[in-house]
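Left out: one protein chain. Kept in place: all the others.
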Amino acid sequence: MIGTLDAKIPPGPLAQKWRSHRDHMRLVNPNNRRKFDVIVVGSGLAGGSAAATLGELGYRVKCFCFQDSPRRAHSIAAQGGINAAKNYQNDGDSVYRLFHDTIKGGDFRSREANVYRLAEISNIIIDQCVAQGVPFAREYSGLLANRSFGGSQVSRTFYARGQTGQQLLLGCYQALCRQIAAGTVEMFPQTEMLDLVIVDGQAKGIITRSLRSGKIDRHAADAVVLATGGYGNVFYLSTNARGCNVTATYRAYKRGALFANPAFTQIHPTCIPVSGDYQSKLTLMSESLRNDGRVWVPKRKEDRDKPRGEIPEADRDYYLERKYPSYGNLAPRDISSRAAKEVCDEGRGVGPGGRGVYLDFADAIKRLGEDVIRERYGNLFEVYEKITGENAYKVPMRIYPAVHYTMGGLWVDYDLMSNLPGLFVIGEANFSDHGANRLGASALMQGLADGYFVLPNTLPNYLASQMGKRPPPDSAEFGEAEGCVCARIEKLLSVNGTRSVDSFHRELGLLLWDKCGMSRNEKGLREALQKIPELREQFWRDVRVLGSDQDYNQALERAGRVADFLEFAELMCIDALERDESAGGHFREEHQTPDGEALRDDERHAAVYAWEFQGDGQDPKLHREPLQFETVHLAQRSYK
Amino acid sequence: MNFRLRIWRQLNLKSSGKLVDYDVENISPHTSFLEMLDVLNEKLLGRGDEPVAFDSDCREGICGTCSLTVNGEAHGPDHPGAVCELYMRRFRDGATITVEPFRVGAFPIVKDLVIDRSALDRIVQAGGFISARAGSAPEANSIPIPKHDSDLAMEAAACIGCGACAAACPNRSAMLFTAAKVSHLSLLPQGYPERDRRVLKMVQVMDAAGFGNCTNTYECEAVCPAEISASFISKLNREYARAQFRRRLGE
Partner (left out) sequence: MIVAITGIILILFVVGHLLGNLQIFIGPDWINGYSQHLRDLGPLLWVIRSFLLASVIIHIWVTIHLAIENRRARPEAYIDRHYVKADFASRHMVMSGLIVLAFIIYHLAHFTVRVTDPRFGLLKADPLGHYDVYSMMVYGFQNYFVSGFYVLGLFLLALHLSHGSSSFFQSLGLNDKKLTPRLALGGRIFAWLLFAGYTSIPVAILLGIIKPAQQL
């Protein structure tokens, strides 16, 4: 039996929804705000901005992060920029256009009302960040500069060198620091949430472990906000930071929160390839490189270890130019990613392990000269040389796709509240705004929109009815949750097998990348669904975690996270199997146009799939939220 | 490649530590330094020894989590860059490599190579911000900022907060860290209203945290992965003098 979900989208015309909703939401009197405790887990763009803003409003906030400082959250690594519909360039941009681009980019699998609100708020985010002192790039006039990003036809991206994420995060970290100093926010760095506590069906607290001392604590609150980012690290290798994990959202899922669209993951085509088994992470290179580089692999397997000079033109396969003559090397992210995987699967990949394709600048250098190329991409070539030790002016660059962002996340309604009252989910951790595929420079926008402007308006709407309902931390529900957490830690330490946590994680990553990576098919997914429980079983039988739980124990931290990934991976494959269509980042080989483009099935799948946990070893229950498109017309993406 | 590693092992702040020798073999020159430590840890786990604790997160040089002193240099010999951006090809095959934590009194050792840098957070909490309430911001383009000032502010703002400046300083001074934040915010008109208060409080907290004093050796800028210029320290000194003077005058 499939349940149906109500997103509680306010009535009225699209452009009026957010305003009229704000006009009618309940408020909390300023004097009463200090009587409410709010827990925010995560301190990146979403969590940091939410904690700072709620603190400023007068709530008592507890903010948790696993890093040693909130400034190190992974939002810091975003490079490109942040979109806003300011139309400073007078090039025809508008809130509607940003909304429309985002919906279309998401391949029509996101909610109109949420996306419109995001586009609307985008402008005040820029105002807010500038007021905080974020040093966005400027023109000689002293006014803000913009660039076009991710194939957008308007220049609406604001940026701070290649470090936009860092600067935005520091802006919100500083706002958070101000609240910490003011005493409105209590910060718990190096503290990981290990369980969610539900009292009378409402989220009322969390169980945490201090990574420093191993101490387990109970924290009761009137509402819990999760801002714990994405789950890209389920693939082991991704562009995510080492610490990124699914634990907080997955624990919430096991306590009854719905997990929506876990199969929607985004692959970025231009990353530096894996150089060996020891590799711990992948580094992204800007997509702009494809403007001048030509992608190719040798035509014959035998040539793949030969240096470029020994492979004559006739023996090279410029496969993107061959397959997509009009777009060529600029074919969209998902298409070029899949094409790269295809040629490598055929055994024609280059570099260590055969997992790479050439991105060759020789022609561009011949045509434009090395100086022009250096001017355009100098810093990227430096990064490349630093990591690979190769000079890309002399030898072709090698690139390969990598997991980069996850669009799926906990299901939330229009107010960003999950199906569990009192549990709010913001930023990459929720599923709401990007549909099946996220556009460039939109992640930062969403994180800050949620944290600075949406949640601080919608949270009081819930809190207003919760006065005096905060349970004491010594209630039975907390005791039960703490018991579960402790038992699990004990279990991890007591297995005392032979294999390291990382070896399991790596194996899981390879399996998922193969079966549930950038292209999926029913057979592969079924295979994965068979293998994942086996691997999980092996993990609990043979993992080896040394040291104690009363101590700084990095292996124990990782063990808990990988254990969750091992369960979550299954959910991801179930969702990928259920979504029997191709949409955005989710490519089912069974559903493609003759040119290899994703083929949606709007009749059957124009919906959000949200999964409810039914118990260990049981299939999760599916809930559908049908997506209504009242303003935009569903259309096939075309890159002809 | 093979290496002999001499790594600082210390159980916690209270216990004393020592250098312990380990050998790693068959390391590809394309392995990053931290991945080499991962390999070592796998090996240690295999023989039942507790792995070496060290910090890292993004592993692409932006989050500032990693903090190792390699062969006596903060972040190792490849400047500018964080130690996560250091690759084994930078070393001779067979080399002996000494790995120590950032040794700064204000950064107590947590375990092995992991340190507690909350002192840096406290400096920012003291005033390293512009008070801008969400919702009260004026239109972004209403205050034009000369490109030069804005670019300079960006250069200062690029600090990743790793603490290498203090670790490398012969005096363990955190002036470069503090200077970068003070300069970033005081170069922008948005930061003017809190300018005096900010620099006075941040310096006060910095001193109270137990960092040393700047004697202008410029070792900090030499190891800074974000290439923050020590000229910002000059700017900090200027801001501090100005603030002191104005405060005295005001009183």
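Going in written order, the chains are labelled A and B, and every chain counts its residues from 1.
The rule is short, and it goes like this: a contact is a pair of C-beta atoms (placed from the backbone, for glycine too) under 8 Å apart; a residue touches a chain by one contact, two chains touch by 3 or more.
Please read all numbers here as calculations on a predicted model, not as lab measurements.
A.B. asks: Could you list, sorted by label, every displayed chain in contact with the chain left out?
C.D. replies: B
A.B. asks: Tell me which of B:N12, B:N141 or B:N237 is the one touching the absent chain.
C.D. replies: Going through B:N12, B:N141 or B:N237 one by one, B:N237 is the residue touching the chain not shown.
A.B. asks: List the subunit B residues touching the unshown chain?
C.D. replies: Residues touching the hidden chain, for subunit B, are 6, 8, 19, 69, 71-73, 77, 79, 98, 100, 103-106, 168, 170-173, 210-219, 221-223, 229-231, 233-241.
The criterion applied here is as follows: only the chains that are shown with their structure count from here on.
A.B. asks: Measure off the straight-line distance from the CA centroid of subunit A to the CA centroid of subunit B, and report it in whole Å.
C.D. replies: The answer is 27 Å.
A.B. asks: For the complex, give me every residue of subunit B touching subunit A.
C.D. replies: Going by the criterion above, the answer is residues 12, 27-32, 34-36, 38-39, 41-42, 45-46, 48-51, 53, 55-60, 62-65, 81, 85, 87, 89, 110-111, 114, 116-118, 120-121, 124-126, 128-141, 143-147, 150-151, 153-154, 157-158, 160-161, 184-185, 188, 190-191.
A.B. asks: Using the touch definition from the top, list the residues of subunit A that touch subunit B in their complex.
C.D. replies: 49, 52-53, 56, 67-72, 74, 76-77, 86, 88, 124, 126-133, 135-144, 160-161, 163, 166-167, 170, 173-175, 177-178, 180-181, 187, 189, 212, 241-243, 275-276, 278-281, 283, 352, 386-389, 452-453, 456, 500, 502-503, 544, 546-547, 551-552, 554-555
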